[in-house]
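Of the protein chains in this complex, all but one are displayed in their positions.
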Amino acid sequence: MIELGRNRYGKAAIHVVRVARDPGGHRVRDAIVAVALEGDFTAAHTDGDNSLVVTTDTMKNTAYAFARDHLDGSIEAYGRALAEHFLEFEQVDRATVNVREHLWRPIEVGGQPARDAFLRGGEGIRIATVAATRAETTVEAGVEDLVAMKTTRSAFSGFPRDRYTTLPETEDRLMATRITAIWRYGSPDLDFDATFGAVRQTLLEVFADHDSPSVQTSIWIMARAILERHEAVEEVRMVLPNLHHWLVDLTPFGMTNQGEVYVSTTEPHGLIEATVRRSDSA
Amino acid sequence: MIELGRNRYGKAAIHVVRVARDPGGHRVRDAIVAVALEGDFTAAHTDGDNSLVVTTDTMKNTAYAFARDHLDGSIEAYGRALAEHFLEFEQVDRATVNVREHLWRPIEVGGQPARDAFLRGGEGIRIATVAATRAETTVEAGVEDLVAMKTTRSAFSGFPRDRYTTLPETEDRLMATRITAIWRYGSPDLDFDATFGAVRQTLLEVFADHDSPSVQTSIWIMARAILERHEAVEEVRMVLPNLHHWLVDLTPFGMTNQGEVYVSTTEPHGLIEATVRRSDSA
Amino acid sequence: MIELGRNRYGKAAIHVVRVARDPGGHRVRDAIVAVALEGDFTAAHTDGDNSLVVTTDTMKNTAYAFARDHLDGSIEAYGRALAEHFLEFEQVDRATVNVREHLWRPIEVGGQPARDAFLRGGEGIRIATVAATRAETTVEAGVEDLVAMKTTRSAFSGFPRDRYTTLPETEDRLMATRITAIWRYGSPDLDFDATFGAVRQTLLEVFADHDSPSVQTSIWIMARAILERHEAVEEVRMVLPNLHHWLVDLTPFGMTNQGEVYVSTTEPHGLIEATVRRSDSA
Partner (left out) sequence: MIELGRNRYGKAAIHVVRVARDPGGHRVRDAIVAVALEGDFTAAHTDGDNSLVVTTDTMKNTAYAFARDHLDGSIEAYGRALAEHFLEFEQVDRATVNVREHLWRPIEVGGQPARDAFLRGGEGIRIATVAATRAETTVEAGVEDLVAMKTTRSAFSGFPRDRYTTLPETEDRLMATRITAIWRYGSPDLDFDATFGAVRQTLLEVFADHDSPSVQTSIWIMARAILERHEAVEEVRMVLPNLHHWLVDLTPFGMTNQGEVYVSTTEPHGLIEATVRRSDSA
């Protein structure tokens, strides 16, 4: 009468740093890895039978060991190697590896990049998620925590009003958001670093360059541009909080405020999510 | 060739406090509310047409207004009232309201509860999620951030070993976790406060009282007990991090350590998730 | 022409859990420890000479080792043992040990406390700071993150108004705060657990039981009561954010709001700090 439904388990927050010590200058990959497995684990739940339970400690060790040979390159390739490794266990039907990468750049000394000193960037985190089953391997890439702002060319009007509506219409507001954008590739074999950089640049350029009648439309415009310009991408999913910046009323102090002083808030915030895809996508 | 897929939008982090000023003593409900709507919003994305977009500012106002008449009672009833209100908009197919409640208890003065002073508790957050469509209203309840520990009666052994396995087997370890448990009710009409308290108590009692051969089995044992003892519950979903506490090797300092001194860690951590349900559940 | 000024170093975020396995029931102490040393460390800075630098890794090991013999009791006694140990190094003039303790209570099963299962409480964190020099050892105790609210009996009026003042006067507001209270003991030898519990109870009772004309006055009333009732305490320092709860204007929705619905905010917040002491204190 009582049964086990969907289940998965793994190790999260494995924080591994891979240093490539090239003669011309070191390179740093800083990855926070999460592994999750699904498969034949019913007895592990209902009978306390651990005989098929690949331990999460082993997942951690494997993530370290694979970092040596696979994290010299892209996080997508590293994630794929890990996911396909765990699929070698018969009892595993699906292995998912998520990697969140902090980006480091060489410090500039006298206009030249240092060969062995780095600064961690904060313009968003790079994401890769690889899900491997015996049928297919799916690779998603993306960014999160990319905080961006349009100081004009953002409007919000024409919306319906009811008893609880007090918001005035506006043809010119400040729009600020913390972008999460995840895109799915059609192939598990790509030049992942180059493609990531190109898609991220499209995202930013279109964010900067469009007129926004709403956050919903902004998602559509940015996602559509990514799909139009990058045929490697099959689908784009975006989650955009609307981090409201309210124009301060300075008239009590005898001052005007023509788009100069805003209160920056995070709570409450709008939250807009949408997926945009090629029509022939699943 | 490019189309809009799944989308939703709403307002999050609406933090409302409802004080009931009963003559015998005040009561406080402290709710962080998130509203999300799905429905006929394609034109809002593709055409910049906001004519059907109930603004997220209106959602916030509605959450405040409904707090007056509906948050005197349970967060589930409040969530339901809000969700069903938003479904009155024709263009909305599905309204989801999530409420996270911080619990406050009266401060004790001379052994008696104060009538107008409160302390915020930290033994977990209460959760309710109500999803309303024209076909049905679904209510989930639960807890998160409930940090619990078993100092014995937890083992982990009998697992497979491969090239990357270094973990020793143990028949007696310290198990610590931060419990997220969400359960779905079969009906949208219940004494939600009483049922929540009873299910939470079962969860804690079984956590305390069982022998654990693995986190997976602990989920099964706790969730099964909830289903067996509470017929209002149809399904239980649990997410348990394994917050590793490593026994410190004190032998370099000439000391024994028989289950006395542990390092508490949060990174990396195991992460075990499972759903347990009645067999006739969807 | 350039010289070293004040300096100190140490290890922070040492998270150690001590389990006492008494036959009648286990007990848990959960301590986050920070050690800082001051002394003859000029050459360590200016000459790269580490010959007097007790390593922070050694501090961590010592904190673990001392947990076995000293953390069975109060965090103040543990902190004192550690601080006085580090003072045994000739080059150390001052050793400061700060301990932040999460409190765990046994889970209740059938009305009885479980002997080996615990829930972490959230009603504030207990703090102890011990500073040892060759002249004296000073012990401070306290709480932080104790979130409390008065739903009435709090006013704020009679303040001056200038060109930038828009706040209306109020005789009845909701006052919420996250209490940090640190008190200094006159002696390093006390029944620290009992004294801590008694002072914390005074703090809460007076918080609940007084009429507040301002946060400043509330600090004075609470701190004075602690000094009056607990002769072991020489000085009390409090830091109280004023976590504003604004009464929502529901009149646009045709509703009254007589102290029922508030928006809870954390940014911006007032921040009120004061020290209250016996007149003969330093």
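Going by the order they are written in, the chains are A, B and C; count residues from 1 in each one.
Everything that follows uses one rule, which is that contacts are C-beta pairs under 8 Å (C-beta built on N, C-alpha and C of every residue); 3 or more make two chains touch, one makes a residue touch a chain.
Since this is a predicted model, take the numbers as computed values, not measurements.
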| item | value |
| --- | --- |
| Identified contact with the non-displayed chain, of C:Asn7, C:Gln112 or C:Ser187 | C:Asn7 |
| Residue among A:Thr166, A:Ser187 or A:Asn257 that touches the chain left out of view | A:Asn257 |
| Where the missing chain touches chain C, by residue | 1-15, 34, 36, 41, 44-58, 60-62, 65, 156-160, 162, 164-167, 213-217, 219-220, 224, 227-228, 235, 241-242, 266-281 |
| Absent-chain interface as seen on chain A, which is shown | 15-21, 26, 28, 30, 61, 64-65, 67-68, 71, 104, 107-110, 114, 116-124, 146-153, 174, 204-205, 207-209, 245, 248, 250, 252-253, 255, 257, 259-265 |
| Interface with the undisplayed chain - residues on chain B | 163-164, 166, 252-254, 265-267 |
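Going forward, only the chains that are shown with their structure count from here on.
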| item | value |
| --- | --- |
| Copies chain C and chain A - interface residue numbers shared by over half, same or different | same |
| Inter-chain centre distance, chain B versus chain C - centres from mean C-alpha coordinates, in Å | 29 |
| Euclidean distance of C-alpha centroids - chain A vs chain B, Å | 24 |
| Of all residues in chain A, the ones touching two or more other chains | 164, 166, 266-267 |
